[in-house]
Structure formats: structure tokens, C-alpha cells
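Presenting subunit A:
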Amino acid sequence: MTACLLETNALGRSFGALAAVSGVEFRLDAGARHALIGPNGAGKTTFINLLSGVLQPTLGRVVLKGRDITGIPEARRVKLGIARTFQINRLFRGLTVLENVYIAVSERVGAAADMFRPAGARGDVIREAMHLLAMLKLEDDAGRRVSELPYGRQRLVEIAVALGLKPEVLLLDEPAAGVPSAESHIILDAVGRLSKDIGVLIIEHDMDVVFRFAERITVMVGGRIFAEGTPKEIAADPEIRAVYLGQHSHV
Partner candidate 1 sequence: MIAPALNPALHPAALAFAGRHQPRVWEPIVWILALVFYFAFPNHLGFGTELLITILFALSLDLVLGYAGIVTLGHAAFFGVGAYTVGMLAYHGFWNEPISSLMLAAIVAALVGLGSGLVLLRTQGLTLLMLSLCTMALLEEAANLGHEYTGGFDGLASLPIPKLLGLFEFNPLYPRTQYVYVLTVLFISFLFIRTVVYSPFGQSLTGIRENTLRMHAVGSPVRARLVTCYTISAAIAGIAGGLWAQANAYVNLTTLGLDRAAMVLIVLILGGCGRMYGAFVGAVAYMVLAHFLAKLYPTAWQLGLGFLLVVIALFARNGILGIGEALLRRFRAKRMPR
Partner candidate 2 sequence: MKRIIGATASFLLAIGWAQAQEVKVGVVLPYTGVGAELAQQQDRGMELYLKMHADMIKPYKITLIKRDYKNPGGADAKIAVQELLTQDKVDILAGWNYSPNAIATAPLVTAGKKLAVISNAGTAHITNLSPYYVRVSFSMWHAGYALGDAAVKQLKAKTAVVGYTDFPPGKDMLASFKRAFEAAGGIVIDEIPMGSAGAVPDFTPFFQRVKDKKPDVFFVFVPGGDHTTAVIKTYNALSMREAGIKLIGPGDITQDNKLQAMGPGAIGLITMHHYNADLDNPENKRFVAAWKKEYGPDSTPDFMAVGGYDAMAAIVHVVKALNGKIDVDKALEVLKGWKYDSPRGPIMIDPQTRDIVMNEYLSEVVMKDGKLAQKPLGRIEAVKDPCKSLKIGPCAN
């Protein structure tokens, strides 16, 4: 039995009459490689938003390492070890790739409030940022503005920024969406190489990716958890094949 990092109890969120997420009991273990799948509009992104604190739930709790973090705002959750990427890039588009990652790293190491020393003098932060970029094969773009990069490269920056936070829980919202398949392996390799202590939750539509990557899969439909299990179990479940996998095999 591995340690439970993050769990939710009866988590729900409604927008007016529409329950986007309801009654979700979910658990992410330390070192987990967990995929969240489901049809469009199943509430996956809303669920991630609830975990990361972008949205507040209307019902239920979010618990991190035994601590109730339901009311804690997004920025403080990052300090507690939850980081995420976004389905649509949210980057500092006018800044360079290095600056993007620098901002994340400096926030984490507590350098970002320092206003009397040059940013360039924080060699530790620069070094760490550059190593991250090297890992994602981005170092040659380090000096370029994000807005000048092709979309696929920008997705890598999106991940680099999240990794700069050295999270214990990493929430990836369709990290490979819009990335040419030639490059998507860089993303997955990087994620695969992450420390084993980190719990990773990934939303992904590409079933090849999901089955290659995940050790555990949760299927979400209509805002509720429809099934959960190992890839084998999920693949073997005829109902899921009918409801979900079947739909997607021809996508």
C-alpha cells in the first residue's frame, strides 16, 4: 500500500443547474502515473480545476497528504506541492522561454520577492531552469520569446514551467494536445523520467499514450467516476469499450 498523496471526498461543482462534477471519490498515490479519461464535457478539466484550486467546489473536500485544502487558494496549493499545466497554453508570451521557467523556479525557491538583487545573479535559479529546458530539449530556444515558437514547442514550455515548481502532485491537462506526434514523445519521456515520488495525473485523449503511460486509469463520464482500474482492467471492461473506447478508436 503506497502513501496516498491527494484524495477527494464527494467532490462536486455545479454551474447553476448544471453539475459539472459530482460525488467524486478519487485518490492519487505517491509515485502514481494516473490517467483521467472520458468523453468531451465529462468534467475532466473542471475536476483538475478543483484539485488545483482554480475553482472552488460546491460540495465535498480536497485532501492533500491528510490535510484538508478545500478552501485554500490556488497559489498556496502550489506551495503545498500541487502544480498543473493547462489545456490551452497559459504562458508569459512576451517573455523568453528561459524567463518563463525562471519565474516558476524563482517562485518556488522563494527568490521572487527579492527586489534588490539582479535576477541574473541567482545562478542557482538559472541553472535549474536551463537544466529543465535541456531535459525538454528546449535549450536552444531558451532566449526566444514564447510567442515566436511553434505551438508544439510552446506545449513543452508549458510543462517546463510546471516542472519548475518541483511538485509532488503534477496535473497535466492534455499535455500532448496539438503537438506533432514526432515531438509528443519528448513530453512523455520527460514525464516518465520524473522522480518516482511524484504523483502524476494526466488527462489525455490519445489512447496509445494513455496505455503506454498510465499505471492506473480513471474513466469519467457526465461528471462522475464511471470506472477505475489498471489499464488491463479498463481495456478489458466491455462496458467501457462500448461507452468510451469504442467512440474513440476512430477518432
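Keep in mind how these were chosen: all candidates are chains of the complex that A comes from, given by their letters.
Following the convention adopted for this analysis, a residue touches a chain if its C-beta (ideal position, glycine included) is under 8 Å from a C-beta of that chain, and two chains touch if they have at least 3 such contacts; residues count from 1.
Treat the numbers as computed from the prediction; the structure is a model and nothing was measured.
Among the candidates 1 or 2, the one in contact with subunit A in this complex is 1.
Those residues of subunit A that touch candidate 1 in the shared complex are 52, 54, 73-79, 83-84, 86, 90-99, 102-104, 106-108, 111-123, 125-127, 129-131, 133-134, 139, 142-143, 161, 164-165.
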